[in-house]
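Every protein chain of the complex appears in place save one, which is left out.
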């Protein structure tokens, strides 16, 4: 019998990707879709290429008091919109919150699935990591765990495709103005900072003092590359070895000798990590690549849902990336 | 003494391009800028790269009753917004209406400057052609004038960059949704139809019966390519010869043996035309390329203003296109 | 027991997409990959995101005399390169030729799978349609079959993403020169013309006299939109109805009321068709959208292979398109 899944925030980019992955999942069945702007539409009106068996599912207005019987609920709501609403979802419904409201919140488990998979099994409340944290923490985790770098003074220069800015329709992200344009934003005060700091601290046992995180918007639709500068005396080979050990049993993290490209991950739940280090400069450069809507959002959410439900971690996520 | 120019609609794409061209014009001086959303800002806030001498010009709220002394006013307002307002501008101020409200309207001259330049000199009310008509009529004019094609059953398949859809901030044109996407729209009923029909009729002395015009949005910022299918027994060489004769004295129309590329025109007032014909199939394919913000809007407007003011037609428009 | 599949031309875009689809197929197993430039590499070197079970498959130099035991061979070779080579493949190996050499060739069946699915079952030599024909013939087929349009004087204005030009590395398709650029090419003499003419004739029982086909390169990676102008007295509703009847049992063709967008099909085997007609003008506009690497190449090839092998037509092709 299939697992009944609902998605809230279906008309956003993260919710839409969750719909695509659930539609292709061998054990999941999409039985509920809720959205704001698209409420009342059939799924095929909103997503013309949706598989036929889902075409007539009507998108509902999101109301936690009026849910059908569900096993899993994936929530992709704007920041601030999910705290109160998700508290009203019955406790037996497993929730993956793709949004940002429950990361390191009481009663919620932080779902960095490739790093701490065993913590997720059997849980009912998982806070999916942010897209930037997913890209940055995946390459950092092995180095911090093996103390090859200091947790202090880490500089994360992250670049995301524009779908990472959400589908709010802000005219700042109009095509003609965003195309052929590159922007840094949120300098010294991005909302993902505390999540990254907390996770670095937890991984290292130390403190992420002096952390710098600078996000950039790149004129492409999907993909994140995090270029990270850390202090340590490790060699490139030691970093690569540490990552290969750390992720030896991971289905989704690939360690590569050469700098990964964002296109390698498009449409998949993969993360690519690589390193270049210079002990003489006390420098380790760590690189992390994910699809911001895959490992950075919906892919990770499905992976978490699989673990919560006791399925194979890879169920519904085996597909190769889309190239070119 | 320089010619005092005002621009209304400065924060749109057409108005912004007019600002760029006026700023670099040897005889024009920008003395007035009006906008809607940007009223109250200094020009340098809205356009950070504006030349220093214009940086402190304050964008005003558009009010035809409160204009400074002006010689020329360029208006780039949304459709429907300029009829009443421009009627209140003093008669001695020369107006080029880049918007669509006055094409083939009483008291206004249609400013297809490369086809009918002599009609524009000395006028005070010029309606700038639409961007699609500029791209389509430039290659058609020589063929219609020499009766190499029939004015009937012409099919215009036109493709524009997304700046052609304006800067209204419609979320339909958000980056993530417009990128890697191609759309036909306005089938059988685009607002530019009557303008094209009237001009074909005037050029040919016949009637544009059966005209078909299909615009498409292409994921690029600037540029229009019109691919036109007409009926006639001319050869490719005859078409090219006709165009070379017709535009022999034109500074801005280039006739090329091979299909023109939109990038050839970027940032310029140039139009490129070419042809491929098959007399056996009673077929002439005409191709027209313009920058929708150049020859399709602000470039043509400056050319018209030059002619209205008795300047060299090319003043301020000599620059080579931007490539790549 | 799984069906053993080989792919020749794996390092091209079509071959790469075939690899992606075979890797995710429930009945197919990729056991052989051959390429030119990539021979000797492991599959994971060429495609860093390839599923783990395929990572170590070594790409071989293509040699029809040295094939492993195979049930199906998919060939995606440059035009002219497959005639002789494929003739040397053992007769019991089912071949889908994604390249252009065998369309309407003796001994080969034309694999327009949504139109003539029953012809494909049990065959061993299928010529996959070209990407432009797939986009254009899918919307035309119902109109021609029901004689709603004339087979004569059809004008196909087709626009493709740049992956349609192949991966030959021609510097004409370098990023900086192709980006923000739009080009018509191959006017009056594109290589896909005879295939389209033959199929129109077969569908209509008449002759495709006066066919015009103009391809364009659009600055996007994937996707084709064919905008087609035909002569007929049908209404829009009659065209839509005809298509809905014609494709009532099709898993992959979607008939839409509004103009389809190329992004609706990205990464899928779907085709979208729509129509706008004006009986007063004796005009039918037909629109067809496909992913040039999906329904236009590898998706269609997998569909054909499914039919040849007696599988469900949709096996391995159920995934929703990638959006955004």
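Order as written gives the chain letters A, B and C; numbering starts at 1 within each chain.
Everything that follows uses one rule, which is that a residue touches a chain if its C-beta (ideal position, glycine included) is under 8 Å from a C-beta of that chain, and two chains touch if they have at least 3 such contacts.
All figures in this text were calculated on a predicted structure; none of them were measured in a lab.
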| item | value |
| --- | --- |
| Visible chains in contact with the missing one | A, B, C |
| Hidden partner chain, touching residue among B:82, B:128 or B:163 | B:163 |
| Listed residues A:109, A:128 or A:221, member touching the removed chain | A:221 |
| Touching residues on chain B - with respect to the absent chain | 13, 16-17, 19-20, 23-24, 47-52, 163, 179-180, 221-222, 251, 254, 256, 260-261, 264-268, 270, 272, 318-324 |
| For chain A, the residues touching the chain missing from this view | 155, 157, 159, 161, 176-177, 179-185, 187-188, 210, 212, 214, 216, 218-223, 225, 227, 229, 259, 261-263, 266, 276, 278, 281-283, 285, 287, 324 |
| Touching residues on chain C - with respect to the absent chain | 13, 161-163, 167, 169, 171, 173-180, 219-221 |
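The rule is simple: only the chains that are shown with their structure count from here on.
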| item | value |
| --- | --- |
| Interface composition of copies chain B and chain C: same or different, split at half | same |
| Centrality ranking, top chain (CA atoms only) | C |
| Most distant chain from chain A, judged by the mean position of its C-alpha atoms | B |
| Geometric centre distance via CA averages, chain C-chain A, whole Å | 33 |
| Approximate Å spacing (C-alpha centroids) for the pair chain A, chain B | 45 |
| Between chain C and chain B, distance of the C-alpha-averaged centres to the nearest whole Å | 38 |
| Residues of chain C touching at least two other chains | 179-180, 221-222, 261, 266, 324 |
